[in-house]
Structure formats: structure tokens, C-alpha cells
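Just below is one structure, and these are the notes that go with it.
Shown here is a partial selection of chains from the complex, left in place.
We just call them A and B in the order they show up, numbering each chain from 1.
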Amino acid sequence: MTFIKPLNHHPKLEKNNLGLTRRDYEGAVSSLCAGCGHDSISASIIESCFNLNIESYKVAKLSGIGCSSKAPAYFLNQSHGFNSVHGRMPSVATGANCANRDLLYLGVSGDGDSASIGIGQFIHAIRRQVNMVYIIENNGTYGLTKGQFSATNDLDSKNKYGDDNLFKPIDLATMAIQLGATYVARSFSGDREQLIPLIMGAMQHKGFALLDIISPCVTFNNHAASTKSYDYIREHNEAVGKTDFVPLGEEIKTSYDEGTSVEVNLHDGSKLSLEKTDKNFDPCDAGKSLNFMREKEKEGKVLTGLLYADSTAKDLIETLNMTETPLNQLDQDLICPGSKILDLINKDLS
Amino acid sequence: MHNLKKVESISAVNNFVIKFANVNGSGSASANQMFAKAMFRMGIPVSPKNIFPSNIQGLPTWFEVRVNEDGYLGSRGGVDIAVAMNPQSYSKDVEEISPGGFLLYDSTWKRNFNRDDITIIEIPFTQLCVESFKNPKQRALFKNIAYVGALSALLEIEYKVLETLISEQFEKKPSLIEPNLKALNLGRDYVLENLSFPIGITVSRSDKLENKILISGNEAAGLGAVYGGATFCSWYPITPSTSLAEGFEKYAKKYRVEKETGKNLFASVQAEDELAAIGMAIGANWNGARAFTATSGPGISLMSEFLGLAYFAEIPLVLFNVQRGGPSTGMPTRTQQSDVLACAYASHGDTKHVLIFPSDPKECFDFAAKAFDLADQLQTPVFVVSDLDMGMNDWVCDKFEWDDKYLFNKGKVLSKDDLDEMENYGRYLDVDNDGICYRTYPGTHPEKGAFFTRGTSHDEFANYTENGDINAATLTRLMKKFRTASELVPEPIIEINGKDSCGVIFYGSTSPAIHEAKDLLKEKEINVDLMQIRSFPFNLDVWEFIANHDRIYVVEQNRDSQMRTLIMAEGGISPEILRPLVHFTGDPIQASFIVSKISEREVNYKSHINAKKR
């Protein structure tokens, strides 16, 4: 049973601009359950990095604790990884980001990791506009501890053992928009065509980019009464439209009907082009976007796609007015004021 | 000065305790500090201590200044002069004054204090200020400067010194110089014109402070972090550590900004809590920047989980713990040394951490800088453990020094070239057999040296493993690293004062009280050998000192004799040898307390020995 769609006929050993094949972006063999949504997301991350000609060693992979948080071991072998403690990846990512502004920070977390123990750090990483891609592999359950409800699980949805979930879900994408995240998308691990451009867009975005990806847990939350099962999502998924990633320099090929198409500029000059399915939706207007999400939620739909983007915001590094050189590369003579100045300070203190 | 005295007035030069009793938030701090600084400028050893409530405005607050020509600068106890500006606390303040002492109060509202054994000096400060200043804020504020002026006449403080201090303080707001001087003279002139002066207690220029400075431990540590090359600070406000992070920021803003661009060569982030603060510092250190956090008791508890991660994943980290009164929220504005065990064994599982204990602001500066080297060398958290007394009060200490030839020791970090030459890199391979392995920073090499950092059990190549023997080997190597650490951390300072002396072990801010106690004990013909512990793990000198003594008093400012526990647990030292001597009220320990405890026990000991001999 596999949910990974075959990639659009790419021959396995195709090379990208760096001369690398997809294999070069792989990681260790996954120890997740066969069919776990998280593995599909890993595959999409690999594909995105391949497409974007990313140098793995300039990526830092960070995570908390959980099945989802194990995932970074299963892609980008040449990247440093940091599997930190439960729910605290955002702070580690923030510090790492400040220490070296030149890497691409890829955070991977679970719904337990981010919506419960880690929600404070999640919120404050957004508030600070840490320049990172933050992926939530959202399965509505605590996979690694065997199937307890997570805080993103829907009210009255049931667990594997038939118990009702008694509490309303926290919608992390809504929360992120509300808090000023500058790139927010929701997607589904099983829909790689939608997911890959969204990941690519997030990687090229400057600032905090959230991807809330429904990622079914085949072992604990894929039954009939679950609202995070493959079947449920396939049925209730409603995309805001079709998203394409348009690399720097390339032109948008398809011309959409007037009013239905939006372009989102990304930091490096590349673009996301979105063919909207609904005129009322506008991913550049947070208020409208939130309303649209609320509406769709009422209709019982899971709205996916690029929900909000703002490519003009400052990231933390800018806000803190940091030097261009990564802090971890500053020479001693730049950062140690030396004895002469110490003499002056001594004088002031006497 | 119109009381009949039954007791003779205290008479002293450069040797007294003066206590200012104020209302919190009434602007007395800078006047009080000016007084202390004036002593310093006159070359007289001085130790001001702020005794403040955990409150912002309206409650009693005190500023106690000990002036001591001999350089004994621990808390002394007793008050020779009280400057009582807060009617709320009059009764306590007046009661505290030693017989023969002096009380100076705002006699705008006259009082009868029912003490005929002290000299009561009445000056109508409020009235004077109301008459001289229009602005109501200034009227209130300048009372404080006015009493400094009065003291300058009463104690013979050099006027010039005060004048200079005022002009320095308001260098950037020169319009304030004149009114401040006016206030100063208001008090001074009142004394000169209406009272007899000087009183029995006076000050006189001295030369005891050559090469000394006056600074708080927190500011010193913040500056030390700048010198030690810290580029990232993440912290969460908590008394008494806040001023350390602020100190770092202050100096970094001054000396760490790129001239051409105005951009910062550092970053400081006020985190959302202590868990985030330490997480950020760990992330930055992992990524090769020198990063630290500063906190106090409750923060240590909250950081415990992350500390275990840094220990086990071997990530450098510098953590300043400025201790306050515990447990729980405890006494946030009082001092203790009660986090020693919490730091040494922080986190669940088998963990041990490196601690260094400065004993004055000079060591705060030195150890702050050194901590970054140690953390990088040892790839583990290094705690700089100070306390509120030394952290927030200005202490006299030696001038700071810096050797420009000194190079940061970034520890075992592989460069791209190093990696190119290597066959088989393993993050946790103990290549040098010292328990310390080789790191790589993210982004170093396109193909080599990447690894996966984790808090789960791992093998020498940083791969996850559930093999118990491999994990036990890792834990055993970490013990080896801890032994290596004992050779790198600051050694104790030992002072041997005679044969058959008893030993005294102490650390941190207990230092001034101990040195005074030692001299006082000598007067009683009790010789003590001193060992100032400056680090955990303990190095050989520590064990040697202990081995050479049959009885040692371990002097600590906590209830549970925490350092003694550490020594016993780590060294297998017989408990009878190590005798707890603890003080844990939250007020700084005093020499007199130490003297009474040691002399009592030493007398017992000697009579016991003599009885045996007989």
C-alpha cells in the first residue's frame, strides 16, 4: 500500500543544474510505518530541493520529537540535522538562524509537537518572523506515543479505539496568519502536485513560512471515523486553486481568466502563480483569506493551497539589524574590543 | 545635634556602616550611589548594598554602605549612621542604630524617637527643597541629593569629589548639573550653618584603591561575554540576572557595531520564556556562534530538559546563573547560593555539568570570557554561578585586564580542509582519548562532515542506536570528558596559614566575609587555611587540600550544604571531615557569623583534643 504518487515520469537519474540526481537528496532509510504520510512529505521535500538546485550542505534540518520529527533523518543526508527536544524546535531554529543567516532552515514538526507542548515557541517564532520553512506533518494524533488525540484533531472525530475526541481543534494555519506569518499554506501529503510547488515557494520565501500538511497516520488515525484519514481528506479537500512554481527568469506560461489568477513574488525573484477557484479568495489579503477559510471550514471542507503570502515583510535578521556576515564567521578582532578599550572602560569605572 | 547622650558617640575614620532608608521608586538610587562613589573616589574601600523589595514603588528600600579602610568589604551588620528618609520604616531603622550611632532624618515633620543613646541630626530636607525648587518632581527628587550634601559636611566628604561626580553624571544633560549642585549645597549649607560638624565619624582621603574599579558582577559578566566573543544572547527577564543580559547589550551596542554600515555584530533576543532562551542559545552554539543565556533559580528549573540535551548531544553553551533566594519564587531580591546542586546535576538521567564560581566582579569578567572557551573546548554547558549580592551590587575589585595576543580557543572544530584530509569522520569518535570529539558546523563542506544531532542514544557516528553497550560506552566517555574538564577549569585559590590549622572551604560572594573572618579568627589565635573553590568538577588541588586537613568548615549560603554534598559525592570524602557551616536568611553572610561558628567549634575541638592528650 503506497500513497506516493509516481512523479511525473521523471527518469530517476535526471540531473539538476548542480549535476545532482534525486538520490543525492535522499536520507537514511525511513523507519516510519509503510504508508505513513510523513514519508510522502519527505519525498516532496527531496523533489523540491532537487528542483531548486539546492546545495544540501547549506540546509539545516531541525525538528522536535515524534514520528514527524524523525523524518529529517530520511532526506538530505548532506545536511546537518538537529533532532532537539519535544516542542522546542522553534527556539533552536531561531538561535541557529541568528548564528548563521546564510543557511536555509527547514523545520519539521508534528501536530503534537507544535500544537501542544510547542505552541508557545511556534507562536513566538512567527512573531519574530524567523526566516525558515516550518513544516507541520499534521496527522491529528500522537503517532510515536501510540495514538492519543492531538490538539489539531477535530471535535467528535474518533481514535482507533473508538473514543470520541472531546475538544475543538486548533487550526495552526489560521493562527499563523493571525499572528503575521508571511507565507502560510495548507496541503496534503498525498497530493504531491500541490505540495511540491508550495514547498518550493516556502523555501524561496524570506520570513516565516508555514506549511500545515495533513499527513495521515496509517497506524493510529486512518480509520473511518477519523477526519485525518486518507479517505476523509481526499473527499473533503478543496484547493484554493492550482499553484505553479515559476523559477527566476521564466515566464508564467498559462494565462488564466481575468480575476482568477494571482502571482506571488518570492524573495529571489521567482514566483508562485495561483489559478484561484474562487474570486472571493485572495492570498495577499489576510482578512479575506481568514474569512474564506472560516467559510470553508463551516462547509466541512479542508481548504488547501497557498492561503496567505506577503513577500515584503522584514525577517528577524533584518529586524535585529544584523551584519551581513554570519555571526559564527566573525573574526576575533571584530568581536573582541581589546585592551585599549578595556583601559577606557576601567577608567570609567574608577 | 542637640541630644543629651548617655552613651559616647562612635568615633571613627574611614570605618563605619551607613544605611540609607528610602521609599522604593522615589529616586534615591542615584544619590545613594553618588555617596558610595565618592568614598571610592577618595580612595577609601567601600561596599554598597542595595536591600530592595520585590516591588516597584512605595515600599521601604535600603542602601547599606560599609566604608572600611582595611578593605573588609563583606556585610558587617550594625548601623553607625542611619539616613532615615522613610517614615514607614522609622521604627526598624532607628532601632538598628548601634549605641553611639547617628540618625539623620527629615525633620520637616519632627519626631521623637525614644533613643537617648544615639545622636539625632535633624534637617528639614523637604522644607528646604520646597523652598528652593518649584517643580514638584524636583522637590521630591532633590531631597536625596540634599542629604548627600548634608553628609558631605557631617562626614567631611571632599566637596570637589561630589561636584565632579555630578558633572560626570549629567555630562549629556548639562542643564541638570546646576540644580543638582544647588540641591547638594542645600543640605551641605544647612549643616554648615546650623549644626555642629563634623560628627565623630568622618572620612579622609586614602590610597587603598589603586588599580581598583567599582562595578557590579552582572555588568562585569556582560562585558566579559563581549570580550569572550559572545555574539548571541537569548534571555528572559528575571531578577537578579536581568542586568547581566542588559550589560552585554549595553557594551555590545557600544563596541560591536560595524562602523561602515551601522549594523550589529551581535544579536540579543528577549525570549518568550526560559525554555526558549536556552533553546535559542543551544541552536546558536550548535551553529558555531558563541552564545549564552542568563537566568536565576526558576529559570534553571525550566531549562533542565534542554540542559540534558546539550550535555548528551555535546553542544557548547554558556549559562549565567545569578542566584537568588529559593526555593520556588522564594526571595527574588535576596541572595543565596542554593542552586549549586540544581546546576551540577541539572536534568534527569546521569548528567553532570561544569560550573565555575566567580567571587567578585573581576572574576565575573574573567570567568565570563573564559566560560566560552571552556564550553567550546568541552562541548558542554558551562555554568557561571554567581549571586545577587555580587551580581547586582557594586563591588570594589581589581581593574580588568586583557591580553591582546590571546586567541579564543574554539575547541575541536573541523574546517573544510580538515575534512578533505579525513577518511572517516565520526562526530562522537574519541580520537584523542580525552573524551572530547570533533565537531563540524553546518555548512562547512559540501559532502563531508554532516551529522544528525540528537538527544536520543547514538553511536560514534551520531546514528541512532538502541544498543545498550554502545550507549553505556557513550556515557562512560562523557565521564572521561568530565575528568578532562577538571584539568581545564579554574583551580582553587588556596591560602595556608599555619600548621594544624583547620580548613575552610568557600566560594563565590562569601569571599570578603571569609577573609575578614580569617583575620578576626587569627586575633583569637585560631588559624584557618582557606580554599576558595572556583569550579566543579573539582581538580586535584581540591582533593589535596582536603586530604591535608582533618577538619574543614564548608561555608555556604544555603540550607542544605550543597557544595559539601557535591564534594562528598564526587570525591568520596568522609563526612566527618567536612563540617557544614551554613547561612541562608537571604542576607549576605557576615564575618562575625563565621567567626562565632568556627571559634565555637574550634574551641570544642581543641578541648576535646586536649582532653584526649591528658
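Here, a residue touches a chain if its C-beta (ideal position, glycine included) is under 8 Å from a C-beta of that chain, and two chains touch if they have at least 3 such contacts.
Keep in mind the model is a prediction, meaning the values are calculated, not measured.
Only one copy of each distinct protein chain is displayed, but the complete assembly has the stoichiometry A x2, B x2.
The definition used in the following text is that only the chains that are shown with their structure count from here on.
Averaging C-alpha coordinates per chain places the centre of chain A 44 Å away from that of chain B. On the chain A side of its complex with chain B, the touching residues are 55-58, 60, 62, 72-73, 77-85, 88, 90-100, 102-103, 120-121, 123-124, 128, 320-324, 326-330, 332, 334-339, 341-342, 345-346, 349-350. Only residues 40, 209, 212-215, 223, 226-229, 231-232, 234, 251, 255-256, 258, 261-267, 269, 271-273, 275-289, 291, 305-306, 309, 399-404, 407-408, 440-447, 450-456, 464 of chain B touch chain A when the two sit together in their complex.
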